[in-house]
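Removed: one protein chain of the complex. Kept in place: all other protein chains.
Naming follows writing order (A, B and C), and every chain is counted from residue 1.
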Amino acid sequence: MTNNKFEFLPEIAKLGHVALVSADLEKSLLFFEEVVGLEKTVEVDGVHYLRAWGDFEHHTLSIQAGEESRVDHIAWKAKRPEDVNNFAALLRDADVVVEEVKAGTEVGQGDSIRFQLPTGHNFEIYFVMDKPEVADPKRKAVLKNQTYKAWRKGISPRRIDHVNIATNMPASLITDFLMDKLGFKLREYVKAPNGDLLSGWLSVTNLVHDIAVMSRPDIKTPHEIHHLSYWSDNTQDILRAADILTENGIPFVGPGKHGITQALYLYVIDPGSGVRLELFSSGYLIFEPDWEPIAWDLSDMQLGITYWGEQAVAPDGPEPTINAGATLEVITK
Amino acid sequence: MTNNKFEFLPEIAKLGHVALVSADLEKSLLFFEEVVGLEKTVEVDGVHYLRAWGDFEHHTLSIQAGEESRVDHIAWKAKRPEDVNNFAALLRDADVVVEEVKAGTEVGQGDSIRFQLPTGHNFEIYFVMDKPEVADPKRKAVLKNQTYKAWRKGISPRRIDHVNIATNMPASLITDFLMDKLGFKLREYVKAPNGDLLSGWLSVTNLVHDIAVMSRPDIKTPHEIHHLSYWSDNTQDILRAADILTENGIPFVGPGKHGITQALYLYVIDPGSGVRLELFSSGYLIFEPDWEPIAWDLSDMQLGITYWGEQAVAPDGPEPTINAGATLEVITK
Amino acid sequence: MTNNKFEFLPEIAKLGHVALVSADLEKSLLFFEEVVGLEKTVEVDGVHYLRAWGDFEHHTLSIQAGEESRVDHIAWKAKRPEDVNNFAALLRDADVVVEEVKAGTEVGQGDSIRFQLPTGHNFEIYFVMDKPEVADPKRKAVLKNQTYKAWRKGISPRRIDHVNIATNMPASLITDFLMDKLGFKLREYVKAPNGDLLSGWLSVTNLVHDIAVMSRPDIKTPHEIHHLSYWSDNTQDILRAADILTENGIPFVGPGKHGITQALYLYVIDPGSGVRLELFSSGYLIFEPDWEPIAWDLSDMQLGITYWGEQAVAPDGPEPTINAGATLEVITK
Partner (left out) sequence: MTNNKFEFLPEIAKLGHVALVSADLEKSLLFFEEVVGLEKTVEVDGVHYLRAWGDFEHHTLSIQAGEESRVDHIAWKAKRPEDVNNFAALLRDADVVVEEVKAGTEVGQGDSIRFQLPTGHNFEIYFVMDKPEVADPKRKAVLKNQTYKAWRKGISPRRIDHVNIATNMPASLITDFLMDKLGFKLREYVKAPNGDLLSGWLSVTNLVHDIAVMSRPDIKTPHEIHHLSYWSDNTQDILRAADILTENGIPFVGPGKHGITQALYLYVIDPGSGVRLELFSSGYLIFEPDWEPIAWDLSDMQLGITYWGEQAVAPDGPEPTINAGATLEVITK
């Protein structure tokens, strides 16, 4: 990246939230509020703004009703206030269509921009977001550095962790964009025998990944989401989640441990929207500024995907995904 | 910070290592290798270079014999190769004495600089550090993103986490320096009724703290270290550590949970050097670029220090610390 | 024990329940139902019958209002239906006053007997007890061998574990009675330099103790209860309990690990009745029929009481206990 225009190149600070549209809102709310145990910050105009007990910002998941389940956008918080506009300028320079979204369009959020990856996945970048105190004093944490009391109900993960998006186009279309335009760093990846990148794990934070990208030739559109993920402090919490899901009659895959990311996982599909949720714990952090991306090929990828436990990826065909973007025609003008 | 000289201001990427001098080397090695379970990368000229199974760099702790136990320096990895020299220039501009240390002085490490905080604590900044593969194939992890097999012996923490330094001078002398000269961000702090900063937790990473600073009027010198800390993935690992320490006849404080950092802790003193080790797990990460430092005052500090469990801080007088720097005369010229 | 009268000597099978009278019923229910998370089987005539999600019988704790908080009785399930009458006969032979209690006096329970230990502690023995299914299908476990879904709210322990009673008379008055009249086996004990038994841990099951007995010269009556205890499957659950209690503003002691029993503990006092609850996990089981009771003396008792963690026993004076029996005059005729 060159730096002709700005004092600082704009940067992404973190994954902000996922905006979910559900074909069965009631079921989705039951799942995310009662079973997963997310807290509701507020409901405005049919949009339910949720966050985990350890999330600081206004929401990390919004859910509203819609005819077809889809992810409307995945939002990222910029590092500085001016980065929102600076990203807009940089993206327009690269012929990306950028839509400006007025403050308040999402409750709690300031001015933001929306645009699409070359695959049509809808992204949003914002900086200003309320960090509202908990209204009900009974649910407010006694700790000053924690939002809600933990463990009120259900699985009760601490915070949002990452998203995993899938495309039937070359995955490198996305990973190149994430690295070149948005400043993500590649942490681990799987490559085909011909050298093509099949999957990539990238981050702007010390997490191994804020986003993963998967090439899935058999999915319906180029802009699908494979899962969003919330994080729990201890692997024991994931075993407890397995009990809770089974007792609620909700099927899932796992627990197992990924080699890539080294995290304990459990995959469960929201019965309302069909979006997949990964419950996630443990794993490693990357503090190294000179990190060399870890390369996995097809011969060792099995260990990378499932270090142990129930297979993370169904062996017998495509896993369901849901649409996370516009059609490709729209976005390339 | 203004930016007249460099394209980028130099930045710290992470805590690198602690260089420990022990008055009883044998006991210290027994403690850190057999009880804590760190791995030895190599021993050269009486310096034992150790790291945890999940540390990537050549060493995160070095131990050598000396007449008096002390921490020779605390080392930080810069973000870019040129940052080492750029930090040297910036520090000299601020009248800090900077010593240049040739590559290889520490095994595995490139050119580095050493200097002192206003309190005399010795710091080192480096960029180049080997990330050696494990020589013994039996101890090498099967995972590509992990250095050693975990759980070989003892407590077996994953990685170095942070240091906590103490001074009998105003703590703000250190925190101001860390923020102004080295780019640390204040995450949480305790302030006296008169507004003075008593303790601060600061980081350059997403960890709540890479370094904590404590004002301790009763300690011997202005440049002491309260503890260094290694991190384990699960709180259960800390309970297992408590079993291991008790069975080895080594006293400790904890387990307990800090309010500040929200981490489970256990404090144990190396019987060889007297340096305190904090075994640490759980806690929270800060991804917010607009983080407002959490202020604790004396009325709520009790919850901040010990959310629950055995008191982290002895109520009846000063806790032992060891010297982590030169005398103040030397460093201020 | 000789066996002239019966084909089999009567035997105790297990701890059944504790009947608690609370001076502040509302607070006690809030504590045991909302914070601890016990389930209510039914309320009849002001008596609230509670059990944990993994308890099979009708109740393991009953709570009713009373002017003064106390434990009305501690109930034990006999091994065979005829054991209730046989115990009555054996006890009367030993000049113990035995009261017969009609089926239904406690909801769900058949005919039982009540009597007092030589210290005046009130005991009950029953055999018949309903094992009612969960009425609300939403709370019924999907597993056939589990009563309720776990993790509905609060700490959510699995089952009742043991009681700990205290006396200001010689502890051996109780332990001798438990062994000679009721068939308990001594598992571990603490003895004074003069050979007197100070504390004893006894069981009829494979648990290290179904009941512990402590000599406490400074307590108010000879028939006090120190605590009742519920068991959680994993030590991690006890750490989670510590979070929940702290967030609810309820003080507690622990976590720590006993040497005697080897269990992780956390002691918390019901704000309504003042009875102490021990949250308990891990520990060891005794399958050996030729078990030699473990003897601890004052020199090693510290390790026995608190292997590590926050001291289980307050060092500075008597811990509060509540009355668990009649006055001694009554019971000795």
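The criterion applied here is as follows: a contact is a pair of C-beta atoms (placed from the backbone, for glycine too) under 8 Å apart; a residue touches a chain by one contact, two chains touch by 3 or more.
Everything numeric here is computed off the predicted structure, so don't read it as measured data.
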| item | value |
| --- | --- |
| Hidden-chain contact residue, picked from the options C:A88, C:M169 or C:L207 | C:L207 |
| Hidden-chain contact residue, picked from the options C:E188, C:E247, C:E278 or C:E319 | C:E188 |
| Touch residues of chain B, complete complex, unshown partner | 141-142, 149-151, 153-154, 234, 236-237, 240, 243-244, 246-249 |
| Hidden partner interface residues of chain C, rising order | 3, 7, 13-15, 54, 56-57, 77-80, 127, 142-146, 158-159, 188, 205-208, 233-236, 259-260, 262, 282, 284-285, 287-290, 294-296, 300, 303-304, 307 |
| Contact set of chain A toward the excluded chain (per top definition) | 234-236, 239, 242-243, 245-246, 252, 254-257, 264, 307-310 |
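The working rule: only the chains that are shown with their structure count from here on.
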| item | value |
| --- | --- |
| Interface numbering overlap (same over half, different under half) for chain A and chain C | same |
| Chain A and chain C, separation of their C-alpha mean positions in angstrom | 48 |
| Distance from chain B to chain A - Cα centre to Cα centre, in angstrom | 32 |
| Touching two or more other chains - residue numbers and ranges from chain A | 142, 234, 236 |
